[in-house]
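Can you keep this structure in mind? I'll have questions shortly.
Note that one protein chain of the assembly has been removed; the remaining protein chains are unaltered in position.
What follows is subunit A.
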Amino acid sequence: MLPIDSTKKLSFTRCIRDGDLVIVYERYDNMKAIKVCDGSVLENRFGVFKHSDWVGKQFGSKVFSTKGGFVYLLAPTPELWTLVLSHRTQILYIADISFVIMFLEIVPGCLVLESGTGSGSLTTSLARAVAPKGHVYTFDFHEQRAVSAREDFEKTGLSNLVTVGVRDIQGEGFPDELSGMADSVFLDLPQPWLAIPSAGKMLKQDGMLCSFSPCIEQVERASETMRSSFTDIRTFEILLRTYEVREGKLDDFQGDEAGSLGSLPRKRRQRSNEGSNVRETTGPPTVMARPCSEAKGHTGYLTFARLKCLS
C-alpha cells in the first residue's frame, strides 16, 4: 500500500501485477479490496470479471466484465482501506484519524504505541505516518482481533512497520521494554484512565498522548488522570459535513405577463434583444451544491496531552 518499495510506486508505467492488492470501485459507497490472483474471478451484479484481464492494466483503469459491466481498479491507500476493511469493532474514520496524526505530531521515524488495535483502521494511517523507518506497536487483548489485524497488515504490506501484541493494556500497561521510547501514544479503550499512567512511562520527554472516547464521562475521568503528569490537556470533537453537487435548471421567475406583480422590464428587454419571442421558462443550467442530509452526528471526543518535562 505504501511506496516503500519504489518499484511499487504509482507511475504511468506501473501496471497491475499478479498478487497486487487492488480496490475494486463500483460506486463511492461500494468498494472492495481484492488480491489479484491469476486464475480467479470476481462476480458481482455487473457480471463476471477475470483477474487475468486486470494484469497489465494501469491502476485507475476501468475494466469490463464478461457481460460488459464495468468497475474501476484503484491503488490501495489508508483512506480507501478504512472504507473497505472488515469491521470487527467500531473504527476511526478519516476526520478523527487525520486530526490525531497531526495533533500527535507523528512524522517519519516516530515510534508510536496504540491500544486497542480493533480493526486496524487507525493503525494503517499511523503506519503511513511513521514510514519508512519508524514503527507502530499496537496492542489488543482480544486474541482473534490481533490475529486478524496481523493478517490485514500482511495483506496491505505494512507488516514491517507494525507489530501487533496481545496484551491487557488496562490491566498490565504497555510492556516495560518500551519505557521512555515512544514519541506518541494513542488510546481507544473503554477505561483509558487505567492505561494513562503507563502511557506516561512509555513516552519520551515532551511526548504526546491522545485518548479517544465516545462518552464525555470517560473524557472527564481521563483528563483528571492526565493532570498529574501531563500539560496542554485539550479536548476536541471533529465532524465532517459532505456536500452533494448537481447541475440543475431552475425555473426563471417571470411573473405573469399581465400579472399584478409588476413587470421585470430589464430581463424582458434582454430576451427580446436575443431576438427570441418564445418565452423561456428556465434559465441556463447551474452547478449547485448543498450539504448531504445524512451525516455522522458523533464519533468520539479526542483528548490530547503532552508529557510534562521534569528532567
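Simple rule for what comes next: contacts are C-beta pairs under 8 Å (C-beta built on N, C-alpha and C of every residue); 3 or more make two chains touch, one makes a residue touch a chain; residues count from 1.
In this text, contacts and distances are computed from a predicted model.
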Since a chain is absent, check the UniProt entry for it and pick the matching name: "Adenylyltransferase and sulfurtransferase uba4", "ADP-ribosylation factor-like protein 6", "tRNA (adenine(58)-N(1))-methyltransferase non-catalytic subunit TRM6" or "NEDD8-conjugating enzyme UBC12". "tRNA (adenine(58)-N(1))-methyltransferase non-catalytic subunit TRM6"
Of the residues A:48, A:147, A:250 or A:288, which one touches the chain left out of the display? A:288
Options A:66, A:144 or A:228, residue touching the unrepresented chain: A:228
Which residue, A:113, A:131 or A:149, contacts the hidden chain when the whole complex is considered? A:131
Residues on subunit A that touch the omitted chain in the whole complex? 2-4, 6, 9-14, 25, 28, 57-62, 72, 74-75, 77-80, 94-95, 97-99, 101-103, 105, 107-109, 125, 128-129, 131-134, 204-206, 216, 219-220, 223-224, 227-229, 231, 233-243, 245, 247, 287-289, 291, 301, 303, 306-311
